[in-house]
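Written below as structure tokens is the structure these notes are about.
Of the protein chains in this complex, one is absent; all others appear in place.
Going in written order, the chains are labelled A and B, and every chain counts its residues from 1.
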Amino acid sequence: MTYQVKLPIFEGPLDLLLHLIEENEIDIYNIPIALITQQYLDYLDRAEEIDLELTSDFVVMACTLLSIKARMLLPKPIVEVTDEESELDPRVELVQRLLEYKEYKEKAKVFRGLEARQAKHFWREIDDEQLLKKFPPPNPIGDATWTDLVTAFNEVLERVEKRAQTISLSREEITVQNKIEYILTILQKKPQGISFYQLISHVVTKEEIIVTFLALLELVKSDRIFLRQKSLFADIYIFMTPTEEGEEHAYSFS
Amino acid sequence: MPTLFPDETKSIIEALLFVTNEPLTVKTMAEIIECPEYNIKVLLKEIKADCERERKGFCLKEVAGGYSFVTRPEYAPYIEKLVKPRLNTLTQAALETLAIIAYRQPVTKSEIDEIRGVNSDSAINTLLGRSLIEEVGRKEGPGRPILYGTTQNFLKYFGLKDLQELPEMI
Partner (left out) sequence: MPTLFPDETKSIIEALLFVTNEPLTVKTMAEIIECPEYNIKVLLKEIKADCERERKGFCLKEVAGGYSFVTRPEYAPYIEKLVKPRLNTLTQAALETLAIIAYRQPVTKSEIDEIRGVNSDSAINTLLGRSLIEEVGRKEGPGRPILYGTTQNFLKYFGLKDLQELPEMI
């Protein structure tokens, strides 16, 4: 018997964020970013666990949240009092996007209502064939000429060609889980450690860098690896955490 | 369905007659409304009388064992002015379908659908109704689907002597 985990599906990262905000009854202008980020990441974890297809947009938003969280944790630089207002709240841009999205989501709800109302109105079925018998046109082709016929045929052929040319490119799915496994395999081969830049040297997409970073955070959190950095902005070195038994244990989400 | 007042039943009959262009039998209406056929018959008489008395633009007509709303014959000149332009011109879908049949005949509906990428049922019906295409046989194979080809009428209206005259495709 398969056990099915029910997880609400969201239209996108903003939809998920709005849901979390509503669920926690939070003031949208004053989002407790640490709490929301945690809940957001939890959702992604669970979604990945039950194999829900999430687009990279969700991962990008996770990074935005982490970046806001980081900026809010950083001590405010001591600035001499200037004329300028105190620095901008890092959440402002996100709040703006959420508010705008929320507005359209509500409008979509109104459309849903109109759609239901209209579905109860039925239009008269008109049978043009019957009308044709009653009002036979003087000329069954109207003002069409054979040129129109050729044009129409050409258009169809062009469409066929276009359809044939459209190759569906499968999006490379990079999950945090996969990345974690990949990092652990690399580290087993390199007990001397590996640098972050080495880890992402062959990576081409922004998404994959982000996923790599998330995987590292996850591994640090579960104490499977530890990081070292010689100085500020220097390359980050990644090492496997030595286990007491001197052997590695299987990674698991918890 | 809840119990209905006669007036309400009458309105429902009107709604049913309005929405479809097929003649409706008393039996069908009685089944849908869940009421005796006798009641339907009485109400149909009333509807007919109402249309006459109020000189509506449409009247109730008994045709082919059923009932149907039809427009008053004396308004035909006005209706003609409204529908002629619509009936006269071939839609893009009909034109495309006709072009495929002309160049690929004999051809089946599913082959046409395949080429156009959409269902061509209504376009084929239009073309049949205008006698621009016709059934020219059946294809061998499962289901023995109908094969379509163009008619003499098609050649006549496009001013072609025969199919060889069809402009060659680029």
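Note that a contact is a pair of C-beta atoms (placed from the backbone, for glycine too) under 8 Å apart; a residue touches a chain by one contact, two chains touch by 3 or more.
Just so we're clear, the structure is a prediction, and the values are computed from it rather than from any experiment.
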| item | value |
| --- | --- |
| Hidden partner chain, touching residue among A:108, A:200 or A:234 | A:108 |
| Contact footprint on chain A, counting only the chain that is left out | 11-15, 55, 57, 61, 97, 100-101, 104-108, 110-112, 114-126, 131 |
| Sites on chain B contacted by the missing partner chain, in the whole complex | 1, 7-8, 10-20, 24, 28, 32-33, 50, 54-58, 69, 71-72, 75, 77-79, 81-83, 86 |
